[in-house]
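Structure record follows, encoded as structure tokens.
Of the protein chains in this complex, all but one are displayed in their positions.
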Amino acid sequence: MSRARGGSGRVVRLGPRSALVLAFASLAGLMMFVWPLLVRVEPQSMQHGPDAPFVFVAILPVLILIVLAELSEGGMDAKALALLGVLSAVNAALRPLGAGVAGIETVFFLLVLAGRVFGAGFGFVLGCTSLFASALLTAGVGPWLPFQMLSSAWIGMGAGLLPRRVTGKAEIAMLVGYGIVVAYLFGFLMNLWFWPFITGAEVDYHDGHISYVPGAPVLDNLRRFAVFTLLTSTAGWDTGRAITNTAAILVLGPAVLATLRRAARRASHGLLPTFGDAGPASARSARPRRGADAPTCARTGNGMARTVNDRTANARQHEVGQPIRGQRSNYQGDS
Amino acid sequence: MRATYFLPRDLHPAAWWLWALGLAVAASRTTNPWLLLTIIAVAGYVVAARRGAAPWALAFRMYLYLAGCIVCLRVFFRLVFGGAEGTTILLRLPEIPLPAWAAGIRLFGAVSAESLLGGLYDGLRLAAVVVCLGAANALANPKRLLKAMPPALYEMGTAVVVALSVFPQLAESVLRVRRARKLRGGANHRRLRALHAIVIPVLEDALDRSLRLAASMDSRGYGRAALVRPRQRVATGVLMVLGLIGVCVGGYATLDGSTPRLLAGPVLVLGVVVGLLGFHLAGRRVQRTRYRPDRWRPPEVVVVLSGVGVAVTLFATSTVDPTNLNPSLLTLSWPALSWPPLVGVLLGVLPAWLSPPPAPPHAGAGHDAEEVSA
């Protein structure tokens, strides 16, 4: 278990505190997505129903700000950041290559694969930055943006939380399954928060059968919503997205995973440098990797930095600190 | 001061956003079509008067199309799914009953004028909000907006800056690889296979680039942190977690009308405030300065005040005369319009004259900008 966690938290560290913040923010965020189903209004406090969506639209960006601040507070080194920026740009650049029906699908495919390789924390942040950068490039900033950002962040994070041990064909199958699920889930969530806005909720003179009724039983609203989403988007957009996800992961998945893993290996994320003594004699004797040690080092395995460090015999030589903490905190003593 | 007031320059992006949000909030308060059309006209006029030649400025048209679509969609929904409320039946379409699982839902049927008008008013309101956001997107320079990121989001801001500057290079790289594909006889392959041959080289290119970029950033001092005491880090974490718990509780209470009202509004606000405090504290660790930051000068204040003014007048007048802001649909009548809200909305057009014109485009910059949008 600790091996798996170590591997997934490699690029953007996800400590217990970050995980806690992330969990609460996700809970609050989820509430803001599914509020139409949760609203229970007393007849006399009817005015709170209509206000809720606007309050939530204002609060959701704040939630995202806090989570992102927490994730980068734990320390994000230049490598992770450059990777983040460049992959966000790739997501934006690959959009025109999509099937042409709906723009967003290719973003998900790379998001899922990157989340899988670089871990949950990175997936979460990549989901946010990809959508944000893409919105800036297309001048598409609006109240929908925080919702898009948060749901794609969840998609990236979820991909990072999938079981690590699965490899090979099973891994691709798992990712394809995940891709299909998130394609529909994304459409569902995005429809849900916007549903009352588009069909009209708070207007008392109208009682359409697919529109939202504040305070109605959950199941009733859910059924109305299901019909709405089925009629408007499930057949077209969501299924299109699911098909693109499936096809892209099946065809490109293995190669892209290999490419990303190679990049992770080359960037040696999480591998801390080691130092020997200045004296030539001790340098020879403390030299850790020759012969039998070499294969161990070639493998960029989880917890490997620890292995190397432990083998660098003398503890007093570890000026750079213990391998598990983020880099930033290691140097605080010096700065 | 007076001499420099109207010198051409780009206004602080946040000023435009606050102005546009003021208009949007105002639009969300009313369903009066005259007021909504005035708001759309005001936003459109200011955009026409004060936008630059950058690509994001050209996106305003897309928002107008989007707004049109929203109005049509809203009316269309009323047409298809039950538009029978009201007495003035305009036309009768054949009714199509849906299967049992969707009990209670019918398609088409009688369509009433009240129902269609209701759809039109609602749609117009949403459309006005969308147009206001479009105006903000068109007027505010997104790159300057990134420069104004709060310190706690310094890393994220940098990542997005990197994404924006790498994007055009990658778009080029996609075109290049696509062209090179032909040299290997790529046209014969199935589409997905060809996609493979494009995506992989582009991705490899991008990942190589990220490593070189990281080395460059590292050696140029990126991420030099201030000394953060452990106690401060703990405080940051505690504030953030407490704030989020507050938001969770407050949010739930807002939705559930049966919980005490004290848990709703106050706790929600408290949670947000505490969370933002933690956010602010998290920004303390970042120790860097900004080159030529956007400053708040009188024009920015004027722009913001005009936007806020619009929102405030509509809130004020709605308590005085709600019928004017939300015309009744129970009896069909021509929507009335009274002066106070109209004057209030017209406040929003002031920035068209009381803000400096945008800086002229620089040689080369325009060319670059076009490619970004392509």
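Some points to look at:
The letters A and B name the chains in turn, as written, and every chain counts its residues from 1.
The rule is simple: a contact is a pair of C-beta atoms (placed from the backbone, for glycine too) under 8 Å apart; a residue touches a chain by one contact, two chains touch by 3 or more.
Quick note on the criterion: contacts and distances are computed from a predicted model.
Between the names "Energy-coupling factor transport system ATP-binding protein", "Quinol:cytochrome C oxidoreductase", "Polysulfide reductase, NrfD" or "Protein LplB", the one given in UniProt for the chain missing from this structure view is "Energy-coupling factor transport system ATP-binding protein". If you put the hidden chain back, the residue from B:Met156, B:Met217 or B:Leu281 that touches it is B:Met217.
The chain that is not drawn here is touched, among residues B:Arg29, B:Arg51 or B:His196, by B:His196. Counting the whole complex, the residues of subunit A in touch with the unshown chain are 78-79, 255, 258, 262, 268, 271-280, 283, 286-291, 294-295, 297-299, 308, 312, 319-320, 327, 331, 334-335. Where subunit B meets the missing chain, the touching residues are 143, 158, 161-162, 164-165, 168-169, 176-177, 179-188, 196-197, 200-201, 204-205, 208-209, 212-224, 287-293, 362-365, 367-368.
Here, only the chains that are shown with their structure count from here on.
Note on chain placement: the centre of subunit A and the centre of subunit B lie 22 Å apart, centres being C-alpha means.
For subunit B in complex with subunit A, the residues that touch the partner chain are 28, 55-56, 59, 62, 70, 73-74, 77-78, 81-83, 85-86, 98, 102, 104-106, 114-115, 118-119, 122, 126, 130, 133-134, 136-138, 142, 145-146, 150, 152-156, 158-164, 166-167, 170-171, 173-174, 192-193, 195-196, 198-200, 202-204, 206-207, 209-211, 213-215, 217-218, 222-228, 233, 236-237, 240-241, 243-245, 247-248, 251-252, 254-258, 261, 264, 268, 272, 275-276, 278-279, 282-283, 285, 329-330, 372. Listed in rising order, the residues of subunit A touching subunit B in the complex are 17, 20-21, 24-25, 27-28, 31-32, 35, 38-42, 45, 48, 51-52, 54-56, 59, 62-63, 65-66, 68-70, 72-73, 76-79, 81-90, 92-94, 96-97, 125, 128-130, 132-133, 136-143, 197-200, 203, 205-211, 215, 223-224, 227, 247-248, 251-252, 255-256, 259-260, 263, 266-267, 328, 331-332, 335.
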